[in-house]
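Entry: chain A
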Amino acid sequence: MNLLELSGVHTHIGAYHILHGVDLAVPKGQLTMLLGRNGAGKTTTLRTVMGLWHASQGSVRFADKDITQMQTPQIAGLGIAYVPENMGIFADLTVKENMVLAARSAKNASQMDDARLKWIFKLFPAVEKFWNHPAGKLSGGQKQMLAVARAIVEPRELLIIDEPSKGLAPAIINNMIDAFDELKRSGVTILLVEQNINFAQRLGDTVAVMDNGRVVHSGSMAAFSADAQLQQSLLGLAL
Partner candidate 1 sequence: MKGMDFDWKPLLLVPVLALIALPLTGSFSTWLTLTIAGLAMGMIIFIIASGLTLVFGLMDVLNFGHGVFIALGAYMATTVLGGLSDWSTADALGRNLMALVPALVIAMVAAGALGLLFERFIVRPVYGQHLKQILITMGGMIIGEELIKVIWGPAQLPLLPPTAMAGTVFWLGAAIEKYRLFAVAVGLVVFGGMAWTLSRTKVGLLIRAGVQDREMVESLGYRIRRLFIGIFVVGSALAGLGGVMWGLFQQSVVPQIGAQVNVLLFIVIIIGGLGSTGGALIGALLVGLMANYSGFLLPKLALFSNILLMVGILLWRPQGVYPVANR
Partner candidate 2 sequence: QSGKDIRIAHIYSNTGPLEAYGKQTAIGFNLGLEYATEGTMTVNGRKIVVMEKDDQGKPDVAKSLLAAAYSDDKADLAVGTSSSGAALAMLPVAEEYKKLLVVEPAVADSITGDKWNKYIFRTARNSSQDAISNAVAQDKDGTSIVLLAQDNAFGRDGMTAFKESLKKAKVVGEEYLPPATTDFTAAAQRILDKFKGQGGRKVVYIVWAGAANPFKVSDLGLKSNGIEIAGGGNILPALVNYKPFPGMEGSIYYYFGIPKNPVNEWLVSNHYKKYKAPPDFFTAGGFAAATAIVTALKKTGGDTTTNKLISTMEGMSFETPKGKMTFRKEDHQAMQSMYHFKIKVDPAFAWGVPELVHEIKPEEMNIPIRNKR
């Protein structure tokens, strides 16, 4: 069953026609990788799902609900966590405050789920270390960690992350892979945009490749990994 389904989605930004009929299915409980060249429209697709831009044509369905015309807060309220390309860190707020905001059900830091926080601290030590610091002062990679940590501070049905591994040291990437595995096991559905093909291959169950505002390939990650020629033609990878 598909938790998220886009069919024939067209999106315009101002006068520009960016998405030309995107069909994308994210199966429940699996990790889907969305790949593609720079400018293929991956970010635009994610933003369209979140209602940050609205599709001019086609439909977006989440858990059998049509969310095409819904407003962003409503969509997020259905149980979607989203990490945008620019990470969306609130630079003037402390790390703690960033986390409190992400935890919708908690009124303040003391109401957050301790066990889950501990788990997050283990994955991303920087989050704990800089708990009371303004998030704007974090290093590039630390910000990325905070962004992902925010997305998993409470259980959500679907996790959408635009380039989670960008700027992270290999050790942290390993942590993150473990984390995604763990989340998957607990039943969370995940949709990632990724450029790091190693990372993608190690984690992905299914894969979709975009080019020029369309999904040009989709299928299982195993098959995609095995087919070097396909990778070459779709992503320009010289393996």
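Regarding candidate selection, all candidates are chains of the complex that A comes from, given by their letters.
Details
Simple rule for what comes next: a contact is a pair of C-beta atoms (placed from the backbone, for glycine too) under 8 Å apart; a residue touches a chain by one contact, two chains touch by 3 or more; residues count from 1.
Keep in mind that this is a model prediction, so the values were computed, not measured.
The candidate list 1 or 2 contains one chain touching chain A in this complex, and it is 1. Contacts from chain A toward candidate 1 in the complex involve residues 50, 52, 71-73, 76-77, 82, 84, 88, 90-93, 97, 100-102, 104, 107-108, 129-134, 150.
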